[in-house]
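Only a part of the assembly is drawn; its chains keep their places, and the rest are absent.
A and B are the chain letters, set down in written order, and residue numbers restart from 1 in every chain.
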């Protein structure tokens, strides 16, 4: 918001936070990917294509995982604020 | 493991203490975010098994809420017991 350039300390904190934030997103994506593969994909590997049922399961799984992420985020955040 | 090292830190100058506390802050941020991710993974796995719709139904949502709350209470209790054991180990020396 302000135009004032950040100090060295602030900069280090911004970089540190940005790094943790990116690690968090990568881990979220990886956990989501592995979880939805476990829930939706047939493991006998009769073919290397995803079939229609698997594809729609994956789409819904990603959507629901996203909602669970938001729901749990609200619960964790509400610790500081009045419920 | 090696608790002796923490004693050495008192001898370090002010700037090193700042560096140490920054390191601890960074580890705590990372740990909180990892805990968030693993809590989501756990409660999703335990509560969501049907993929006929793309939104959570009421039952799944209730399950996720309870799972998260229960895990947080569990985690706090483990934290207290863990601290007691750590203290016991420290005073034994």
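We adopt the following convention: a residue touches a chain if its C-beta (ideal position, glycine included) is under 8 Å from a C-beta of that chain, and two chains touch if they have at least 3 such contacts.
Only a predicted model underlies this, so the values are computations on that prediction, with no experimental measurement involved.
Trainee: How does the whole complex break down by chain label?
Mentor: Only one copy per chain type is drawn, but the file holds A x3, B x3.
Here is the rule we go by: only the chains that are shown with their structure count from here on.
Trainee: Please output the residues of chain A touching chain B within their complex, sorted ascending.
Mentor: Listed in rising order, the residues are 12, 16-17, 20-21, 23-24, 27-28, 31, 35, 39-40, 56-57, 59-61, 63-65, 67-69, 71-73, 75-76.
Trainee: Considering the complex alone, what residue numbers of chain B touch chain A?
Mentor: Residues 22, 26, 29-30, 33-34, 36-41, 43-45, 47-49, 51-56, 60-61, 64-65, 68-69, 72 of chain B touch chain A in their complex.
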